[in-house]
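All protein chains but one are shown in place.
== subunit A ==
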Amino acid sequence: MGELKTEKHVEYILSVEKRKDDFVSVVMEHLRLNGAYWGLTTLDILGKLEAVDQDEVVSWVMQCQHKSGGFGGNIGHDPHLLYTLSAIQVLALFDKIEVLDIEKVSNYIAGLQNEDGSFSGDMWGEVDTRFSYIAICSLALLHQLDKINVEKAVKYILSCQNLDGGFGCTPGAESHAGQIFCCVGALAITGSLHHVDEDLLGWWLCERQVKSGGLNGRPEKLPDVCYSWWVLSSLIMIDRVHWIDKEKLVKFILDCQDKENGGISDRPDDAVDVFHTYFGVAGLSLLEYPGLKAIDPAYALPVDVINRIFLGN
């Protein structure tokens, strides 16, 4: 299986940043702010965040902000919670949250809470527990959770809890590891994990590990490196991560590396991308792979960044 090709991955991420003309980059143009978060967090975990021009990134991020306070996925694209969180996370990485008009951003986020406690992703009203997580995570990072009705937000998330212990995107929707991360993360941040049946959910999550060592996102699906993050972080938050075989998972992730050109893919020998490179490296960090910065399972930011924000050191 070999080891983590740190240098190659750093090179890969820096090259993606520069490459704006190939088809994949153009297709992903609308979510470039997500891409920035994935790439920069990966660099930070790998200890190479200084390789990017911080001022340039911060200035670009701020150009994605709208009058409403929300951020678009790129300059000229509409504002949405999905990109607002990424913007806050990127600024947090650089310890630059102060450039934000916190009042304005947090008002935008808080304004998207609905009567039942749920959150819309933007003014068009799509409701999803992903947006509950984003709102709660963003506001917590800004120390502005008091702006929303936390109790109702938690109640809505719990209404999406399923009989297998997992969570879906709306009430009645099937459990999915990505959605479970969002809901468990939101409950963790609001101090409400006592509503989760750790043993039931933990069993469902640990059964996501398939023979190859990789994790899938739902029963009878193929494994995928991105679930290393969704499943692992959830298992850690509910203290059941020992229920999977960590060594086998490390091997699976390392097998998905492109050892020549850097980057990590969903499964061995597939094409790499920034998304999977981030989730692979972040997954390895959660697995305590040597030489990587620790990442916080709830906020999806390096632990030193989180400690800086919440413990003020």
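Definition applied: a residue touches a chain if its C-beta (ideal position, glycine included) is under 8 Å from a C-beta of that chain, and two chains touch if they have at least 3 such contacts; residues count from 1.
Methods note: contacts and distances are computed from a predicted model.
> What name does the UniProt record list for the absent chain among "Mitochondrial import receptor subunit TOM40-1", "serine--tRNA ligase", "Geranylgeranyl transferase type-2 subunit alpha" or "Integrator complex subunit 11"?
Result for the unshown chain: "Geranylgeranyl transferase type-2 subunit alpha".
> In the full complex, which of A:Leu33, A:Leu142 or A:Ile236 touches the chain missing from this view?
A:Ile236
> For subunit A, which residues reach the chain that was dropped from this view?
21-27, 29-31, 72-73, 76-78, 80, 122, 124-126, 128, 140, 145, 150, 162-164, 168-170, 172-176, 188-194, 200, 202-204, 206-207, 209, 218-222, 224, 236-239, 241-245, 248, 258, 265-267, 269-273, 275-276, 285-286, 288, 294, 296-299, 303, 306-307, 310-311, 313
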